[in-house]
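One structure is given here, and the rest of the page talks about it.
In this view, the complex is presented without one of its protein chains, the others remaining in place.
Chains here go by letter, A, B and C, matching the order in which they are written, and residues are numbered from 1 within each.
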Amino acid sequence: MIKVGIIGAGRIGKVHITSICTRVKEAVIKTVADPYMNEETATWAKGMGVEHTTKEYKEIIDDPEIDAVLICSSTDTHSPISLEAIRAGKHVFCEKPIDHDVDKIKEVIAALEGTRLKYQVGFNRRFDHNYEAVQQAVAAGKIGRPEIIKITSRDPEPPGIDYVKSSGGIFLDMTIHDFDMARFLAGCDATEVYVQGANLVDPAIGEAGDLDTAVITMQMENGAIAVIDNSRRAVYGYDQRAEVFGSEGMVAMENDSQSSAVVSNAEGVTKEKPVFFFLERYLEAYGKEITAFLDAIIKDKETPLTVADGLKPVLMGLAARKSYEEHRPVKIAEIM
Amino acid sequence: MIKVGIIGAGRIGKVHITSICTRVKEAVIKTVADPYMNEETATWAKGMGVEHTTKEYKEIIDDPEIDAVLICSSTDTHSPISLEAIRAGKHVFCEKPIDHDVDKIKEVIAALEGTRLKYQVGFNRRFDHNYEAVQQAVAAGKIGRPEIIKITSRDPEPPGIDYVKSSGGIFLDMTIHDFDMARFLAGCDATEVYVQGANLVDPAIGEAGDLDTAVITMQMENGAIAVIDNSRRAVYGYDQRAEVFGSEGMVAMENDSQSSAVVSNAEGVTKEKPVFFFLERYLEAYGKEITAFLDAIIKDKETPLTVADGLKPVLMGLAARKSYEEHRPVKIAEIM
Amino acid sequence: MIKVGIIGAGRIGKVHITSICTRVKEAVIKTVADPYMNEETATWAKGMGVEHTTKEYKEIIDDPEIDAVLICSSTDTHSPISLEAIRAGKHVFCEKPIDHDVDKIKEVIAALEGTRLKYQVGFNRRFDHNYEAVQQAVAAGKIGRPEIIKITSRDPEPPGIDYVKSSGGIFLDMTIHDFDMARFLAGCDATEVYVQGANLVDPAIGEAGDLDTAVITMQMENGAIAVIDNSRRAVYGYDQRAEVFGSEGMVAMENDSQSSAVVSNAEGVTKEKPVFFFLERYLEAYGKEITAFLDAIIKDKETPLTVADGLKPVLMGLAARKSYEEHRPVKIAEIM
Partner (left out) sequence: MIKVGIIGAGRIGKVHITSICTRVKEAVIKTVADPYMNEETATWAKGMGVEHTTKEYKEIIDDPEIDAVLICSSTDTHSPISLEAIRAGKHVFCEKPIDHDVDKIKEVIAALEGTRLKYQVGFNRRFDHNYEAVQQAVAAGKIGRPEIIKITSRDPEPPGIDYVKSSGGIFLDMTIHDFDMARFLAGCDATEVYVQGANLVDPAIGEAGDLDTAVITMQMENGAIAVIDNSRRAVYGYDQRAEVFGSEGMVAMENDSQSSAVVSNAEGVTKEKPVFFFLERYLEAYGKEITAFLDAIIKDKETPLTVADGLKPVLMGLAARKSYEEHRPVKIAEIM
């Protein structure tokens, strides 16, 4: 039985608590820590089967009984707590991104070296049924050699401006998922990134030094060209699609909606909008990623998304930012 | 906290155990009874949080601590155990059909009279996201007054011949769900049924006195015409669709599949088949029906599918059988 | 070069004039006759390349230069003019139905006997790209042996009440196309028909002794069950769909719409309604049916829809009417 500690009991922390308590028989949550831990959250957590709650994450780090730590706290704490947990001999699941600073991620990589500890980074979309089916079709050779990879990723509405300011910018906050997806679908790394970006959704985002609309082109190592289009606001819902075109065909996926019901009337033929909220859209995927992490510990095998998989999209995000600022294609090698 | 006893730990019993243990905070399962209870099932149930397992369902009936009973045993036991449970003062959730014999269902109705006990029959499809969306569109007036209701319901493969023999026939075993759905979508009862049936899938089914293919037409009380088409074998998967056409439009739903991925290649443009297994297709619906039952107990309100809702589809099934045998339209009133 | 005479220059006559003038190099239209022939129509026809127009159809019958006659006049003239044309030694293309009276169709059959004249009846839908693809999939064995055939056929709006009164009723006017389609898709005849009908769209239709809503079940000779659903009013457009389910799969077709454009916005995900007008929906099919008729003459081969194919749907329509009146299944043999 694996004993788990969870640091951060915000909405994503709660998703992981629920997943572990309802899906994973081989794990129990011993402690949940959150600096804002309150009565309501503590009661909820205990109802789910959590043994103990606290405001102090050090209790988790210092607890020799705890085998694995989930880091669901704010981004700036991801790499420092990763280091503490690794040094305390614990397996780590860390939400994305590990850090905005490449050197700090390299410290985590260095800390893991020589240990047998598992480290997984939280790119949940790889565990989504649609993306997974696209990737499997590519891996099974159904479309031949990939040549063009297209990823559409548009949020239903922009985050609050305070969040934008501390987010590290659209490329490290939002596109980072799509950078990971490009690697997942291509089966290789990117070598170069070019950004055509704009501030079209909310002037406040531009004033905060960020973009809200972007088309990002990437050269992939295997010769394919990948292109991501991002917007911070799609009024019709969370738009999450992908398409891989290759020498022998194409595989594409559509959005999920709440039901398949279609109404035909005098106005037209209307189906439901895509699911609006990312936690709803990816609920199943969040469950599968945590199951995969715990399974890697139990079976002592590599996690499906290692610390290196956490580093690469950060490099792509930094290259994208540089491309936007210098208005030119930027090689990933320039960042490393 | 509601204490639940579950009678029958076959596949549908296990689905309900899982639902209650993972979804419903206000209920615990005290006892699971099954005449074939074995080590494996007992261990699994305890791992899920069940307190006690037994081979003897009477332990549940006789346990004054148990508030509610789920009857998931074989069909012939549904009405007798319903009566026992009601007489012991317990709320009952009973899998469909309550009985093949109308008089026995009437005994259950009589037993409930004057009590405040809740009784719910297991027509899970009403809780499915797709059917629910169709019904809500109708109820919201989006298609005007219903005029034609079409239900397609085809199993992926025929059941074993032993099952067929004890099933009560296709109308009470399989179409019964569609009869309930016709009532749900029309918002009223049927008054007459006509069957065009055939034995096309497996001669053994015909030899057992049953059909495997049928088109069933119904006159609904509100003037609409409903039509169901059934087959015991759809090689492409579990085919579950519905369409309601009305004075101001139409609403229709499609099958669910595992993912939205579509492969375009030299062979064509191919998407995934419908989900094959009914437990997979309706897993979410099973969870929602149990939640609704327990919620009716907690809030002391009527269940969404009362014992009367259990009777009506049996009447329709018996009328359908009579229509097939006598090759003529049969009024529901002829059965009652 | 085939010389053609066209009797009836209403909207369907005009469609055939256009088709022959723009698609068929091996035929010219010598004469178009219509009792209501006016300046405008005459000018239009001559602009299309028609040599001569007249109010008198006898000019066509009596013209020894004319090889083939298209009968596009009112239904009551179809069989008398067919007889005149056949007796004058002319090939005949006749709009549906040949007659409401079986005996009169039999006279046409008798008149054709011993001649080498071609006769084709105008069931245009067999030439539609969608129905054709469904039929070809069935004929190619892609779905195994047909077991359930479903045809949806709903007009966008009811005809005027004067038309209804002279139409022969919904089964001979509207469903007759679907009866032909059932034969086409099943690859065999029907043996029995059962109707569940209603008057839901317009009370005036009921007062005229007709229905406007119906579900028609048929037993086909090859064991399959066919079901048609009809309505005289689908507010979302001309609803024309079909599905054939068989031992090894299913083939289905959807409606055509003006474009594939889909708008996703705050209201939902909306595509265009089906094409509204039958001449627009089947324009291409009308061209192909006339081409097929002329091709049969040129190559001296059987037409794709012989006079016998014109008789069968009339028998089905009469059986349907009888079924509705007597509220019981009616065998086709009862009509013959």
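Things to note:
Everything that follows uses one rule, which is that a contact is a pair of C-beta atoms (placed from the backbone, for glycine too) under 8 Å apart; a residue touches a chain by one contact, two chains touch by 3 or more.
This structure is a prediction, so every number in the text was calculated from the model and none was measured.
Which of A:110, A:161, A:198 or A:333 touches the hidden chain is settled by the complete complex: it is A:198.
When the missing chain is restored to the complex, the residue among A:73, A:231, A:260 or A:303 that touches it is A:231.
The hidden chain makes contact, of the residues B:167, B:264, B:291 or B:306, with B:264.
Listed for subunit B, the residues touching the missing chain in the whole complex are 235-237, 257, 264-274. For subunit C, the residues touching the chain absent from view are 21-22, 25, 47, 129-130, 132-134, 137, 142-143, 248-256, 258-266, 272. The set of subunit A residues touching the chain not shown comprises 144-145, 147-148, 150, 154, 194, 196-198, 200-201, 213-215, 217-219, 223-225, 227, 229, 231, 233-236, 239, 245, 247-250, 327-329.
Please note the rule applied: only the chains that are shown with their structure count from here on.
Rounded to a whole number, the gap between the C-alpha centres of subunit A and subunit C is 58 angstrom. Between subunit A and subunit B, the centres computed from C-alpha atoms are 39 Å apart. Shared contact sites, meaning residues of subunit A that touch two or more other chains, fall at 264-266, 272.
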